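Apart from one protein chain that is not included, each protein chain of the complex appears where it belongs.
Moving on to subunit A:
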Amino acid sequence: MNEFEPQNLLELPTCKCSLGCPILDRLLDGGIPCNSVTEIVAESGSGKTQLCLQLLLTAQLPVSRGGLNAASIYIHSEFPFPSRRLKQLSSFLLSSSSKDPLDRIFVRAAHTPGELLALLDRAEYLIARSVNDSFPIKLIVIDSIAALFRSEFDNTPTDLKRRSALFFKIGAKLKLQARRFNLAVVVTNQVVDLMGSGDGANGVRVGNYGGLYSSGRRVCPALGLSWASCVNSRVFLSRSDEVVNSGGETEGNVRTRRKMQLVFAPHLPESSFEFVILKEGVFGVS
């Protein structure tokens, strides 16, 4: 018996986790793919965390409704965990019949790359043990990866090298677990502003768009080219505030327009559309 047997592509599982909105699912052709690492990039206040929370809940939906019938792990590094918002969302997204949806979400904080790696090691046991549960763990969300790397590293060649080695280590570990347990992995990332003409290492074009704009500024995903090589797909969320004159009177309302763009994905073409964040969750606008 050889351990290297090629896999039959026709038997490879290709499940996806719905985002809970048909329009959003259309952008991703069914949702977040399992056995793959998907990155959601956006500046703060664009809806990254909202989208992640929504995923934690839709993952619990039965497969017939686009979910994974699964529990999830949520690793946060920025805010305290927004449990009240999650509770609120769960009442809208899941039918009342599902019992204690919040019990199926394992939450932990991590503040350094080392902590994250240690946590992922331990998560492996948790996931392996859950395989035969009625809700096995099928989703890992890391919100956000950029915050882990904010403080520890200087802008020196040695530190940058150490940093990119860690990216690949984290990337490889996530992909290994995604593969072993057929997990969907979602990682959020922040943006940095691009100054001047957009030259320099951050000005390198990655993906379908020549430039990414949010709040009227040219931005690019944090952590650079090395990290971009560690994820399979990248989705960009942006916002722009617009003054809308309601009824032509003196008072002007500020309306936020939100856009979701597919920067790159091995299985999808470039596409983009607007979305809104409501009390009931994140929804695409057709």
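In the analysis below, a residue touches a chain if its C-beta (ideal position, glycine included) is under 8 Å from a C-beta of that chain, and two chains touch if they have at least 3 such contacts; residues count from 1.
In this section, contacts and distances are computed from a predicted model.
Novice: Just by its UniProt name, which of "DNA repair protein RAD51 homolog 3", "DNA polymerase epsilon subunit 3", "Small ribosomal subunit protein uS5m" or "Proteasome subunit beta type-3" is the chain not shown in this complex?
Specialist: The correct option from "DNA repair protein RAD51 homolog 3", "DNA polymerase epsilon subunit 3", "Small ribosomal subunit protein uS5m" or "Proteasome subunit beta type-3" is "DNA repair protein RAD51 homolog 3", the UniProt name of the unshown chain.
Novice: Given that one chain is not shown, which residue among A:65, A:87, A:129 or A:179 touches it?
Specialist: Counting the whole complex, the residue in contact with the absent chain is A:179.
Novice: Looking at the full complex, which residue from A:87, A:122, A:150 or A:267 touches the chain that isn't shown here?
Specialist: Hidden-chain contact among the options goes to A:267.
Novice: Which listed residue, A:37, A:57 or A:89, touches the chain dropped from view?
Specialist: That would be A:37, which touches the missing chain.
Novice: Any idea which of A:65, A:122, A:205 or A:255 touches the chain not displayed?
Specialist: Answer from the full complex: A:205 touches the omitted chain.
Novice: For subunit A, which residues reach the chain that was dropped from this view?
Specialist: Contact residues on subunit A toward the absent chain are 2, 4, 6-10, 12, 14, 29, 33, 35-37, 157, 164-166, 168-169, 171-172, 175-176, 178-180, 200-201, 204-208, 210, 224-226, 228-232, 234, 263-264, 266-267, 269.
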